[in-house]
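Here the complex is missing a single protein chain, while all its other protein chains stay put.
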Amino acid sequence: MWLYAGRRIVLTIPILLGVTIICFALVQIAPGDPIQNLLSPTATAQDAARLRAAYGLDQPLMVQYFIWLGKVCVGNLGMSISDNVPVAGEVLHAFVNTIVIALISVVLAFVVSMIFGVIAAYRTGSLADRLITAVAVFGISVPPFWLGVILVIFFAVDLSWLPATGMGASGSETFSYFRWADFKFAIMPIIALALPPLGIMTRTTRSSIAEILNQDFIQTLRAKGLSEAQVIVHAVVNIMPQAVAMLGLQLGYLIGGSVLVETVFTWPGTGYLLNKAVLTRDIPLLQGTILVLATAFVLINLVVDLAQSLIDPRLKRS
Amino acid sequence: MTDHMMTPRTAPVDPRDRGGPAQPMLIVDGMKKYFPIRAGVFNRKVAEVKAVDDVSFYVVKGETLGIVGESGCGKSTLARLLMHLIEKDAGELILDGDLVGGSTGVLLDGLRRALQMVFQDSSSSLNPRLPIEQSVAYGPKVQGASGKSAKAQARSLMEKVGLNPNLFGQRYPHELSGGQKQRVNIARALALAPRLLILDEAVSALDKSVEAQVLNLLGDIKKQLNLTYIFISHDLHVVRYISDRVMVMYLGQLVEIGPADQIYEAPKHPYTQALLACRLSMDPEARVDAAPLAGDPPSPVSPPSGCRFHTRCAFVEDVCKAKTPKLGDVLKLSADKHLAACHMVHPDSGHSRAPAHATAA
Partner (left out) sequence: MTDAVADSSLRPPASRPASAVRVRSYWGSVWHRLRYDYVTLFCLVLIIAIVLTAVFAPLISPMDPYKSSMAHRLRPIGYHNYLLGTDEQGRDILSRMLYGGRVSLTMGILPVALATIIGGLFGVVAGYFGGKVNMLIMRTMDVFFAFPSVLLAVAISGSLGGGITNQLLTLTVVLIPPLCRVAETATSQVRTMDFVDAARSTGASTLSILFTHVLINVMSPVLVYASTLVSVSIILASGLSFLGLGVSPPTADWGLMLSTLRQSIYVQPIVSAIPGVAILITSIAFNLLSDGLRQAMDVRA
């Protein structure tokens, strides 16, 4: 087990290095010369060369990469062009907003998908199964940002129950998830985020539970006189390691995939930040945000794998 | 290498013959294959599985050489080494007098035409997406035959193995029974007109009645096409039925080799004795109740010192743990010699049961 954990952690290092290479490359593939944007219209070629040297852009790419990597390692992600503030601070602030609603969404989706999946698998082919499968297909197929728009139209425009966009009437400084007036702002983003993972997890749960219920040991349990509820508990416990892995993966996808939903609801998270970076072509901000999100995704996967090896008896042995 | 007493069973001279009837079909000299085991945080090589460890033997033209041993003893690895399907670590292969793979020897392509293999697992040995006629015709096509002649060849081969090409040609493997699939396998191996056929557990997965049919088919084809067989199986009855000579492998090594009758009537190596004792006798009265071979074979990663069988041998003595018993120079001795790598058969080996004077191994 410890050997597995050690190996898994060591294997993460080259992946993270690869992530930094891709993030570094993002700046390289961006069209246009970053120096030109900084120069005044009257600047000469010497001015350009001086500025280039000042930013280290006259160095070979490899050198530039390692200089940049060194800065990243101490938490310096550069300055955002549009706001002229350090990218790191801006991203971290936004990241908290993103991870909180992502966590709530994924837990919500997980709980509902377990219930749906068990019901659908227990009564395969029934009306409930078909309805649940339809919901799952809808969740997988729906563009999440469009779902956001629909939610806004329905709950904000038509019914005026929930605020359409933003994060708290009182401004985000005093935002609290435990105050109803504030939490109202988070409800629609959470629902819009939760539906796609709900669809995927429901399908997976349904097929895993159905498979377990078909195995011989379930018949043995019934023969031993266990109630149906106890039988289902056995089946659910059996798929737990898989379910936890699924949960972690979906959390990772939500953190990276919230860009569209956050844009729809102007939720001030990393997604919204990415949208701002794209609109203003703020490449340092884009790069910094992507780097933080991808790193988070890799680390979440690492934690999930380790957690899975802890709870899965089959992995424990090796 | 001249003193081969076994008279070849097939008299007619093959035009492909190069070395004459006395030259063995195939000589295997010092074949070795170690598979690395990787583990640990950095996936370094920590050990080796000695799958085939210094195996030497030869196959006389026209004979059937049986290879037996428990699963994991290296039989199948050896077959794949002979076919050059996996790279060997050491050893030489001499095909009818020509060194295979060397700069002066026959090319791999020549080896491939002369040596073909019939695989064990009928579920994975045929391409599930290819009609069987195409599977059989593939070899000739690769060797340059036109589509038409390859097809004709495939159809005549299917006829030869007892499959009606009109009925079966366009079928897919999943539409065939195990016995039929094995017939296709044989037809495919014959498609390149080989001289030596390696049959790796070729009938092991079949029902007994179908197995008998396929064995008879193999016998007929051998006579018709003047073939030499290497027959690998864990089924001792079948090996005895089909083989002229038998070699016994244990943990990657050759422990006993000799004419089939001698091996079965008077096995010399305690491992062979144990194996034979494990057979189910046809006579219920004669069946043994106790398992003569207890437990699994030791790991080929770190085989026991001295004689590899000493951990399970009933006659183990100190000398067995200290000294590796020699089999004798298989390649220099004639084919009717019965050799065993055991201290009990070698005079003056230090084992209490060893014969006192040289009685010729």
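Order of writing sets the labels: A and B. Residues in every chain begin at 1.
FYI, a residue touches a chain if its C-beta (ideal position, glycine included) is under 8 Å from a C-beta of that chain, and two chains touch if they have at least 3 such contacts.
Computed from a predicted structure; not experimentally measured.
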item: Touch criterion as defined above, residue of B:Thr64, B:Thr77, B:Gln116 or B:Thr272 at the omitted chain; value: B:Gln116
item: Residue among A:Pro241, A:Gly256 or A:Gly269 that touches the chain left out of view; value: A:Gly256
item: Contact with the hidden chain (one of A:Ala5, A:Val19 or A:Ile187); value: A:Val19
item: On subunit B, residues whose C-beta touches the chain left out of the figure; value: 80, 83-85, 108-109, 112-113, 115-117, 119-121, 124-131, 135, 138-139, 142-143, 162-164, 166-167, 170-172, 174-175, 177, 179-180, 185, 188-189, 191-192, 210, 212-214, 216-217, 220
item: In subunit A, positions touching the absent partner; value: 14-16, 18-19, 21-23, 26-27, 29-31, 137-138, 140-146, 149-150, 152-153, 157-158, 252-253, 255-257, 259-260, 263-264, 274-275, 277-279, 281, 283, 286, 290, 293-294, 297-298
